[in-house]
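Following: one structure in structure tokens, then a few remarks.
Complex shown without one protein chain; remaining protein chains in place.
Chain lettering (A and B) follows the sequence in which the chains are written, and residue indices restart at 1 in each chain.
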Amino acid sequence: MIPSAFDYIRADSAEAAIAALTEHGDEAKLLAGGHSLVPLMKLRLASPSVIIDIGRLSDLSYVRDEGDHIAIGAMTRHRDVEHSEMLAAQVPILAHAASHVGDPQVRNRGTIGGSLAHGDGASDLPAVILALGGKLIVQGPGGTRSISASEFFQGFLETALEPDELLTEIQVTKVPNAGWSYQKFNRRAMDWAIVGAAVVHGAGHTGIGLVNMSTIPVRATAVEEALAGGASIADASALADVGTEPSSDLHGSSDYRRHLAKVLVRRGLEAC
Amino acid sequence: MTEVNISVNGAHTSAEVAPRTLLVHYLREELGLTGTHVGCDTSNCGACTVHLDGQAVKSCTVLAVQADGFAVTTIEGLQPAEGMDYHPVQQGFHECHGLQCGYCTPGMVMACVALLDENPHPTEVEIRTSLEGNLCRCTGYQMIVDSVLWAAEHAPAK
Partner (left out) sequence: MWQAAHQRGKRMSLVGAAVKRKEDPNLLVGRGRFVDDIKLPGALFMTFVRSTEAHARILSIDTNEATAMPGVVAIYTIDDFADLPTIPGLPPEVAPLHRPVLAKGTVRFVGDPVAVVVAEDRYQAADAAEAVLVDYDPLPVLPSIDTSLAAMADPEGTRIYPDLQTNALPIFPEEPPAPELLNAPMRLAQTFINNRCSAVPIEPLAVIADWAPSGLTVHATFQAPHHLRNQLTLFFGIPQHECRVIAPDVGGGFGSKICFYPEFFLAPAISRKLGRPVKAAQTRTEAMLHMHHGRAQRNDVEVGFDATGKVHALRVHTYQDVGSYPDPTGMGLGVLTSWMSCGVYAIPVAQTALTNVITNTTPVAAYRGAGRPEASFLIERTMDMIADELGLDPAAVRYTNFIQADQFPYPAATNPEAVFYDSGNYPAALDELKRMMGYDALLAEQTARNADPSQPLMGIGLSCWLEIAGFGPNGSLEGFGHLGSWESAQIRIQPDGTAIVSAGTSPHGQGNATAFAQIAGDAMGIDFDAIHVRFGDTETQQQGIGTMGSRAIAVCGDAIKKASVQIRERAVQIAAHMLEAAPEDIEVSADGFAVRGTPAVTKSWADVATAAFQPLQLPEGMGAGTLDATVFNEVPNFSFPSGAYGCIVGIDRVTGDVNIERYVVVDDCGTVINPLLAEGQVHGGVAQGISQALYEHFTYDENGQPQTSTLVDYLVPAASDLPSYESGRIVTPTPVNSLGAKGIGESGAVGAPPAVVNAVVDALSGFGVRHMDMPCTPEKVWHAMGQPTGSN
């Protein structure tokens, strides 16, 4: 219930945050909305000795039409992603998936950047960004770089972010005419997905991201390739678990997860 | 120690706090506003719900330093509506038996107030969905839903 003690730094700019990260390295964690980090700290599963609070970097909260893509600032709260009219029109699956994150109070604080940087394969948004083939813009002492979603998630709670880097923006292609569906299977509405499937299919875009089917979010590439090769939805979705390593835990065995992945991908595709 | 300045229920408050101080503990221990309760340690139960910068948040998952410079409203800060003893949501809970032991109630009420602020006439399904982050062990929820419907119907028009 009580986090361990830490030193507190409040960053008033992205550069200041990066400078603090550079100085403190592995000992520091960034605090955005805090709804991935603070729960871990309260259970003392994470005990960083330095916290760099970027919560006031309101410059990083935006949803902008950049022509061929939509740019979302990393500090944009889930709630604002959920209610963005621009996203509802251009990238509806993202707005919809944001409405499934946690509960309303969590969505008022948690940020899309915080969720993606946390890198939990059981979270909703990483799979959606994968399905959309998004890009993550990252700023460090040496400048800015762009990382594709497919390279961003590297391991359990591990991303391509270097210890001195700050995720500043997420870029997603506009897909206003593509069919989409976010299928989340859980026990209670507030729970993480036992398995989830983010499906975008149509108007030249096909991307399927799976939630909680491996330690990292993964694309159902076998399904995507089968569809591209003309397979039926039923046949393609039967390949949903190919290349995944779902765990067996309290909430589902790996067999049941494999089964759910196929069902949710199929239902997602049928809804597109 | 870090200095925080937080407006709570319209009053300016200031203190030196350890940065790890949770907002709920700042409210309860530093300010003595014990209406906001703690019911879990994994951000599930919502008994700690307050309004931060006008939005419902779980104050157990917010550090006091994150609230520095912002305004917080707790259960103690709700104002009665004209013609009522309480805020319409509180009145609804009284009319419809939306509380039993009362421990989840402050957080539940604050979540319901936020719901009606955004959606003045929610359906039953919308109410239940909005309360997915607030646990009650006593009521089985139906009378809480009734309470919100009552408040929606009887609240003075804005």
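Here is the rule we go by: contacts are C-beta pairs under 8 Å (C-beta built on N, C-alpha and C of every residue); 3 or more make two chains touch, one makes a residue touch a chain.
The shown structure was predicted, so the numbers you read here are calculated from the model rather than taken from an experiment.
**Student:** Hey, which of B:14, B:42 or B:119 is the one touching the hidden chain?
**Tutor:** Only one listed residue reaches the unshown chain, and that is B:42.
**Student:** List the residues of subunit B that touch the chain left out of this view.
**Tutor:** Touch set of subunit B with respect to the missing chain: 18, 20-21, 28-29, 32-42, 44-45, 47, 74-76, 78, 85-86, 90, 93-95, 97, 99-106, 109, 124, 127-129, 131-145.
**Student:** With the missing chain put back, which residues of subunit A would touch it? List them for me.
**Tutor:** 1-2, 4-5, 43-44, 103, 185, 187-191, 234, 238, 250-253, 255-256, 259-260, 262-263, 266
Going forward, only the chains that are shown with their structure count from here on.
**Student:** Can you list the residues on subunit B that touch subunit A in the complex?
**Tutor:** Touching subunit A from subunit B are residues 2, 18-20, 22, 38, 41-44, 46, 49, 52, 55-58, 60-63, 65-66, 111, 114-115, 129-130, 132-134.
**Student:** Spell out the residues on subunit A that touch subunit B in their complex, using ranges where they run on.
**Tutor:** Within the complex, subunit A touches subunit B at residues 1-8, 10, 31, 34-35, 38-39, 41-43, 51, 53, 55, 79, 102-106, 108-109, 188-190.
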